[in-house]
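Single-structure report; data block below.
Apart from one protein chain that is not included, each protein chain of the complex appears where it belongs.
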Amino acid sequence: MAHHDFSPTHYHTTIGWHDPVLEIDSGDTVATTTVDARGRDHSGERVTPRGNPQTGPFYIRGAEEGDTLIVRFDQLKPNRPWGWTGGQVAANVVDPGFRPVFTDDPKPQFDDDSNPSFLWDVDIDAGTVQLATGDGPMTKTPIKLDPMVGCFGVAPAGGQAISTATSSTNGGNMDYRGFRQGVEVQFPVYAPGALFHLGDGHAAQGDGEIVGTGVEISFDVKFSVELIKGRTIYWPRAIDETWMMTVGNARPLDQCVQHATTEMLAWLTSDEIGLEARTAHHFLGQCVEYDLGNIFDPAYTMVCKVRREQVEALRRS
Amino acid sequence: MAHHDFSPTHYHTTIGWHDPVLEIDSGDTVATTTVDARGRDHSGERVTPRGNPQTGPFYIRGAEEGDTLIVRFDQLKPNRPWGWTGGQVAANVVDPGFRPVFTDDPKPQFDDDSNPSFLWDVDIDAGTVQLATGDGPMTKTPIKLDPMVGCFGVAPAGGQAISTATSSTNGGNMDYRGFRQGVEVQFPVYAPGALFHLGDGHAAQGDGEIVGTGVEISFDVKFSVELIKGRTIYWPRAIDETWMMTVGNARPLDQCVQHATTEMLAWLTSDEIGLEARTAHHFLGQCVEYDLGNIFDPAYTMVCKVRREQVEALRRS
Amino acid sequence: MAHHDFSPTHYHTTIGWHDPVLEIDSGDTVATTTVDARGRDHSGERVTPRGNPQTGPFYIRGAEEGDTLIVRFDQLKPNRPWGWTGGQVAANVVDPGFRPVFTDDPKPQFDDDSNPSFLWDVDIDAGTVQLATGDGPMTKTPIKLDPMVGCFGVAPAGGQAISTATSSTNGGNMDYRGFRQGVEVQFPVYAPGALFHLGDGHAAQGDGEIVGTGVEISFDVKFSVELIKGRTIYWPRAIDETWMMTVGNARPLDQCVQHATTEMLAWLTSDEIGLEARTAHHFLGQCVEYDLGNIFDPAYTMVCKVRREQVEALRRS
Partner (left out) sequence: MAHHDFSPTHYHTTIGWHDPVLEIDSGDTVATTTVDARGRDHSGERVTPRGNPQTGPFYIRGAEEGDTLIVRFDQLKPNRPWGWTGGQVAANVVDPGFRPVFTDDPKPQFDDDSNPSFLWDVDIDAGTVQLATGDGPMTKTPIKLDPMVGCFGVAPAGGQAISTATSSTNGGNMDYRGFRQGVEVQFPVYAPGALFHLGDGHAAQGDGEIVGTGVEISFDVKFSVELIKGRTIYWPRAIDETWMMTVGNARPLDQCVQHATTEMLAWLTSDEIGLEARTAHHFLGQCVEYDLGNIFDPAYTMVCKVRREQVEALRRS
């Protein structure tokens, strides 16, 4: 149950079988930082090239292929007072051929890599996020600060190293707003030590990440890990106060739903939960909910979720 | 603002340019009934063949192609104490080749048309729905009664008559749990009189209608209509206490999202709402939510939604 | 085996349970004409509104739900020396956001319904088709005349009337270039008399109909029908000199492939062909071919095909 403070000195833009930056044990906690999607840190300085750079990987002692790694986000806290976003709903999210006409002309104030972007004020004490570019209505109507991690996961199967632009069974760039402080996310372990990476914090984000970004920002993060030996899962799972969740990353969204639903059926009927198949099917049929994670990245994300209290009631019956 | 009581004597299993059963005016209210998806009424008697039989169509005087018809569900009330469901998550919602193994063996008690089904108790006073077949945990853990209409809409474009199994720009079998009592749904008008049809009530339903049914039941319905002359929309829209919603019906789900998001951008930037395009894009980017209507029918359904109070705040800014 | 000459006086832009224009018997032949996709006949006159207007329907005596109707195209002959096309690959066929830049500026010469279009010369004797608008290279390099019917089929199930823009199990706007003179197409019968419709001739077309049109033209058509009582099929099938084909109409293309492949397995293992399942699977695995019908219409089309001589060799083995 050790605590580690870790200051990153380099970052990765693939999630893969990279040399670990720190070895930790199941039960340990790590306090560290992440840079934003373009590699800028708490001071706004670019410290590494763009592309959802990842802090880590962290090696969890004893983790082997076939195990499950649980990561709990104890703290997800923006560590600077501004973020940035894209400003246009992506072409793959609107009807083919649809072209918006923008009549306003606020100059995006933060333009690097030829990707114009819009600045946002992030007020952690007030718990708000507010557009800071131009003078339109979005600059006058704050929205709720709701920090989440866009891209994180463990090393993928078979020695792969996969771009932090996308996601797969090992997690990655899922861009799901439900990955907030307090959530416990479970990953299938493929590599020795699991090799946990994280980065790409958002101060807020709509469903689908449809403008291609949340409010991109750097974070102070605290997370703890737990290793479940010999429990094999096939897609990321998560638990928060209210929900049990399973995650499918693929294209089209239909396939995300197939993966997430199959994983939820597996979970509900596993030794851990113990429902009979018929009960699980009836329960999902009338009570399941789905969230759209992202519909922007190379792999899209859908989340299948059920209420923990309903599952507990069924287990007691 | 007349009130009409209408008792159906026949039903349609297509939504089309059928002879109207009643002519009404904008502002009028209709009290009527719907049978369940297999044509059974409040007494359980089969009064018409299966397939989401529709009550109607209702002819709204003055409605012409290019107008918008608003239908408000003033009452959606199950009128019998039982419903039925399928009992297996559909093959297109799980991974290809996945086959559940059911170890329980409750005999489905309600078997017609060679489609075994499971009975549920519906207690309107208690506000609960509960499996009545077998003795598993779902028979002991009531879920919340949450009545909704699965299939309803106006006559489609160009003289078409489309099966009540599917949906399109004119509505139809959307199977979205958000179509509850109190919601106002807007439809593009294609046929003279709009020709509103409705049927297929559910006492409850999970997202996606993934077992192929909600808790299928007959309803007492009260609805009122309002005609907006000369306002042209392209997909169903809806408003309830909290949300503005747009609906896309297509396959795959990606295309549903494209239709619903494009329609939402059109709505937010219309004369009615009046946001500038950039504001609408920023707002959706960080605040939009999506619901999965159905992923079972020939056309799937996704709903794009935003909070009305946020839209109002932007309009005031 | 009667021969009928039929001159249409009206047309339909849905395929549905319309009043038949002619009753014929299995074995009969019909000589008739079709107008082009915008309702223009052999003289170029617009005789009916646009939208793939259909000649028919023809009622085949004795046809009932559960039967199979075979239509043989004995002659598909353009009956005027010009056609027209779109001039831009459709937005849903290129990467989202891709926008071609056209530097040439030939004014499209044939502009109605606000849909600019390009004229083509059709030389039936020479067997060529050639762009006639502008002076670019396509006006100097003739392509092969290869007439085909874009939209044809029988009345769909359950009293539906479906737009001639789209297609389903009953055929419709499949826009597959393999539907040439000499092909025999099989349809599942849903309505009494089958109710065969046809229209939308093309003098040539690429795979996918990716500019939204072939070379659109009016036809002299001769077809004959054969009714197979009691043989039930689920998707259109076809036979030409070389191929056995099955057709899937849906979205996305993946689903078209699923329908067409399942139908081909059903055909190969039917009493008519008689292969064992294992033989059919091995054969498809190493010998199947697929064609892209259309990727433009609301429902896309993929064709699964195998060589008749290979099937015959397997049946003899």
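We just call them A, B and C in the order they show up, numbering each chain from 1.
In the analysis below, contacts are C-beta pairs under 8 Å (C-beta built on N, C-alpha and C of every residue); 3 or more make two chains touch, one makes a residue touch a chain.
None of these values were measured; they are calculated from a predicted model.
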{"item": "Option touching the unshown chain, where C:D25, C:E65 or C:E289 are the choices", "value": "C:E289"}
{"item": "Contacting the left-out chain in the complete assembly, out of C:V129, C:M174 or C:V221", "value": "C:V129"}
{"item": "Where the missing chain touches chain C, by residue", "value": "85-89, 92-96, 98, 100-104, 106, 118, 129, 131, 134, 136-138, 140-141, 143, 204-211, 213-215, 251-254, 257-259, 261-262, 265, 275-279, 281-292, 295, 300, 302, 310, 313-315, 317"}
{"item": "Touch list for chain B against the chain that is not drawn", "value": "90-92, 96-97, 252"}
{"item": "Hidden partner chain, residues of chain A it touches", "value": "13-14, 16, 51, 157-163, 250-252, 255"}
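Just so it is clear, only the chains that are shown with their structure count from here on.
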{"item": "Chain A-chain C separation of Cα centroids, rounded to whole Å", "value": "47"}
{"item": "For chain B, residues contacting two or more additional chains", "value": "251-252"}
